[in-house]
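Removed: one protein chain of the complex. Kept in place: all other protein chains.
On to subunit A.
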Amino acid sequence: MERRSSEDTGTVKAPESRRQRKKRSKENKTRTVHANLLYDAANKGEENPNRHYANNKIKTTKYTVLSFLPKNLFEQFHRFANVYFVFIALLNFVPVVNAFQPELALAPVVFILSVTAIKDLWEDYRRHRSDKEINHMDCLVFSRAERRYVEKYWKEVRVGDFIRLRCNEILPADVLLLSSSDPDRLCHIETATLDGETNLKQRQVVRSFFDLDCEFDPLKYNSVIECEKPNNDLNRFRGYIIHRSGRRDALYKENLLLRGCTIRNTEEAVGIVIYAGHETKAMLNNNGPRYKRSKLERQMNVDVFWCVIILLVLCLFAAVGHGLWMFQYGDKRPVFDVLSPEGTDLSPIMSAIYLFLTMIIVFQVLIPISLFVSIEIVKICQVYFIHQDMDLYDEETDSHLQCRALNITEDLGQMQYIFSDKTGTLTENKMVFRRCTVAGVEYSHDANAKRLAMYQEMDSEEEECTSHGSTLPRRDSVTSHQSARVVLRSQSTKSHRRTGSRAEAKRASILSKHTAFSSPMEKDITPDPQLLDKVNDCSSQMDFMRFHSQPMSQLPSDLSDTIDFFIALTICNTVVVSSPDQPRHKVRMRFELKSPVKTIEDFIKRFTPSRLTSGSNSSSSSSLITNRSSNKGCSSLLSSPSAESTLTKLHEERSCGGLENAFSPVPPCYDGKASWNIEEGELRYEAESPDEAALVYAARAYKCSLVGRLPDQVTVELPHLGKLSFELLHTLGFDSTRKRMSVVVRHPLTDQITVYTKGADSVIMDLIKPPNTGNSKGKRQKKIVCRTQNYLNLYAADGLRTLCIAKKILSQEEYACWLQRHLEAETAIQGREELLFESALRLETNLQLLGATGIEDRLQDGVPETIASLRKAGLQIWVLTGDKQETAVNIAYACKLLDPEEEILTLNADSQEACALLLEESLHYIQAKFLCSSADQTTKAFHSSFAPFDLYPSSSLSSSSSHAAPFLVHRLGLVIDGRTLAYALDKSLEDRFLAVARSCRSVLCCRSTPLQKSMVVKLVRNKLKVMTLAIGDGANDVSMIQVADVGVGISGQEGMQAVMASDFALPRFRYLQKLLLVHGHWCYSRLANMILYFFYKNAMFVALIFWFQFYCGFSGSAMIDQWYLIFFNLMFSAFPQLITGTLDKDVSAETLQQLPQLYVNGQNSEEYKPYMFWMNMIDAFYQSLICFFIPYFAYADSDVDLFTWGTPITTLALFTILLHLGIETKTWTWMNWLSIAFSIALFFTVALCYNASCPTCYSPSNPYWTMQRLLKDPLFYLLCVITPVAALLPRYFYRACQGTLFPSPVQVGRQLDKLPADTRRNILSLSRVKVGSPLSPKPPFLSLSKASPKGCNKNDQRSITGSKTLEATQGHADEEKGRSCLSGPTDSEMHLSDLYTLVPSDIDTLPYTKDAPQPAEELQPPSTKVSECLDKTLEPSDVSLSGWITSTPLPTPADSVQLNLLPDGAPQCVRYTRNSEERLKPDHAVHPAHRTEQEVEQQLHTKL
């Protein structure tokens, strides 16, 4: 259900159309499309109004041969750094300031630019090739000249062309469907390439062409289409078609076939091209890879900025120095101060100014030109390795992690908050029908539950074998036809492979294992015998009544409810039926051809009383006999494929026959050959959401099978009654605001117009017609509502997804009235969506509740472990779900997000003010608790003695202080519902909400809309300045994924929208653990270290030249040869750092996963803190001082020349820099060794070659034979030994001391790594107990309470301090509390915390107490929800009841947490236990009895 909730938000904002032609301005709001045929012949299309529209040739390349160079350069210069370096290179061409040979100075920037250009060129070429391939695909276009469809290339297709499409063809453009070979005038398409959804979608022929009997003839077409301008919204298309007659017909998205989709199940379709080429929706939706800037990069940019400052300071210093140096000579111009080339004398000031510019050139290395390139290379490598990780590969779906945003890998290591969707992310989104309640009676489906349990075992036991039907353990309840099913399933798999497209093949591979929509687990539901009996009973009665022409209304209401319930399950959906023997081929089972009611006349015509009464009844009864005989299966037919094909043929024939027999529910020609039992096994249901499928499968288990769906008719097979065709008048699709869907059908048996609605219980319950208590029927209704609500709570407590099923019978007048306005809405062009929405709201009122279903959504593998480990890693996990609160809470318990031992604050408010107050008080409570726990030394001591945290004495401090300040994260869970969230997200409350939420360990937002999800993420991200990760799988998570720093999509079963919007796509939630803890950590620490190293390296190198300025009169001279200077970064020192940046592992993957605490390292940015930049700078300056002055003194007052002295300095610097990297390198693989050796060898080789190459070139250094001479000089070697040692001594010493005196957690992890494997395992298993506990500590008080014999005895200090703080706010409840505090330990069970837990969790986390009856009389204007809740709980009977229930002895005392408050201060302990179904059942058996109808009603009203 969730998945469809927000397709609008799902569509990614596309970039503006690439080619906004000026011509386009002619068309203002709409586009008008004429048929090209009218213009083709006449005058070469000169007057063709379509000529301005883009043709279908796509060109995704950025460049042409000619434009490549200028355009690519232009694009590259968008990057500021490139402009800067070009500026510097150009500065070199100015003679007065030039520092290097101008040509040489261009080298680095040209190198960088050309590397990028070559890469762009290559990519563009690839794009060009694939463009070409696509442009040259064939399609059939109608040609006027030849009067037939001719093959043309895609690129030749123009707007206004008629295109003929055949089955399995891919659409070349956006086409308006004008004709289809399908008798229903439908066309099925598969949109997997657009949104990843593999289910078939139906598209309809434009209504005006609907009734064409003969084939569509393009030559006769002369209508004009007016529609929207091209836009990227896949789910919207509006327009109308104007016929020559002047008639207008509206066009919908159902009429439009989108480019890139594949035609399925339809032999032929004809359409007119509306949008072509780049204007198609598919192309407009293509936005290139995402570009985000990571936190590390942002931090780096700050330091780049600092580098600029340092650079300017150095330059300024040198300039001033030069001015002074010049000034000291005065007029006596020394010989070495060369005049300017013109022979003019420069004043010191002018010289200084020129020198400033020169120095910028000389020191340019300080701004690391290669840093950006290096980072990108490293990131590409990191992405490559993440891709290659076997642990992130999901065998089941043959998919691995995808990195879609390539430059934020390191952000993965710095996450602080995770926002997760629930359905499909934490859970498998494999919906399994578990139980249902019909007409107030619960059917527990025990057999079904057992079956599921069996599957679970099987899953773990034989993962590999599940695809083979024979290995499935057979259950006695399932007869042989199940094995037939299994065989069929594998057949379907094969046939899928045959048909080919990659997506399908992938899907087939998925299908072969357990999968969303059709795994045996979901398909084979063991019916509850009781309910099955009832259904049979009911249908046989109906059969009987129909046979005897008795009105159906005489049916006992519980029976009619039952059958209605199943009918609703079967038809109230959008499931498409297909038979797998012919994949994607719709089962044709058409009995009448009739369009949905579209006009009033139509309506009147159809619903004339005569037809309603006599005609249909007789025909249906006649058909019934035949049907019944056919019910017995002839299963032998199934075995041979030929039999199958005959069957299909038969169906085809039948459908033809059906066409002739319009208006009869069951065709007379149907003479009972088919066996529905068999076909039922063959039918495949393709649902848009898995729970729809689950419900249809569930209904099928009760022999209510959906056998066919057409746009205007649904065919259902019922026991005894045979096939019934429901005329489908309207389908009001699901949307996330309404949270329900409805179908309007005409019931074939009663001929009543019936609305079946299925939706979230909270919504449906509000729409239930208030029962008239006067008569017995009303009372019954009331009882049903009340009981159903109870069961719903029970389901929710079980973690089931609940849906309510309701119906409504419309009188013809009502329907006519509604229809009129609905039709208006449908035909409206402006604001159609809103009007339709309102129309739906008008219809879905005064419903009659039929029942409710509970669907289980199983947790994915490893979710609790992953959550536990992520939480240990210091990540705050928030779950934002659209599910109802109870379901969400229970899933949260199941996945260990909430701990039964922790207290839960539940915020449910009705109004802004109530919400404000609730937040305020929660805050008070938290503060009180915080004060209390900090003051409570004894508890602390107890705690610390119990769970010593010695492994990381330092890290425990840092970790707790880092993400706690100023709030401490308590053992608190916060549950908030969507409505309260809406209030809480208000500007005035958001701070308070955050204050509360951030101090809770886990936050659960239920019933939240996609927009709220993104708002929450945005709020946390912006206000708390933390790194956020959003993970989700559905379209409703897209906005959240886009807002978060890192968006992760689960490439699961809910289509690809989330994946499309995400930065990383994972096959499973549990992979998040390795992705964050291992890869995130590695990427972060590697990159952080590399960036720091880069800054260090450049600063160190540049400082060498700076020191030299003191000895060359600040003249901007450099003792380092310009070649070395320029290529030092680019070549000599480039490779080792890349290798280290790519491969270095500070801690092994195993240890990182076993000690999630190490993740804190990245969260706190411990590898790269601002001070570290400066430390590195200082170290760089120190090292450069050493590297400069040791050679300086060694060569002082000698006959050494400038470059013979500078070359050793360069060499020394290189050695020092490489050794520095060596110190920082944690793992030395052969690649590290090789890269360092290579660097050194490269330097010497280049130096030797360079110095031997040309005796007269390379002015001014002219280093001929310098290196060769140096290599003969022992002094050179002596320098090479001492200088790096001296330079690196402090760092080495510091690292050693740090490693011993205050090792970081990471270092400890590394030490663990070095231990032999078994020792390490022992230690880790030992330390996990101890290390784990402090980070996810048991709250001291709770451990105390555990220790005490009675779970409800908690420490008192807390409650006393707490109550003091809160006394003022607490109304009359305080008094009792005060009393209880004073009365000391005896009634210590009652204290503040209990009050709080009572308020939220008693009411809301416990489903039974939640709906604590609240007599209406007691609702004297309650100002706050709190007091209201208090009142509620103070209501005597119920509380005592709940108290009584929960104080029964529990099997798991550890689960106890909640305390309840009783009216007269009598201590009452309420315990909450999870997963104890045995206990729950008696509960709810007792509970409803105590509820009065008023209470329920009250509850319903206050609920939302």
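Operating definition for what follows: a residue touches a chain if its C-beta (ideal position, glycine included) is under 8 Å from a C-beta of that chain, and two chains touch if they have at least 3 such contacts; residues count from 1.
We adopt the following convention: contacts and distances are computed from a predicted model.
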item: Options "Cell cycle control protein", "Golgin subfamily A member 7", "COMD9 protein" or "Prolactin": UniProt name of the undisplayed chain; value: "Cell cycle control protein"
item: Candidates A:231, A:812 or A:1117 - the one touching the absent chain; value: A:1117
item: Per the touch definition above, residue among A:1024, A:1185, A:1200 or A:1242 touching the missing chain; value: A:1200
item: Touch with the omitted chain, as defined above, among A:142, A:240, A:818 or A:1264; value: A:1264
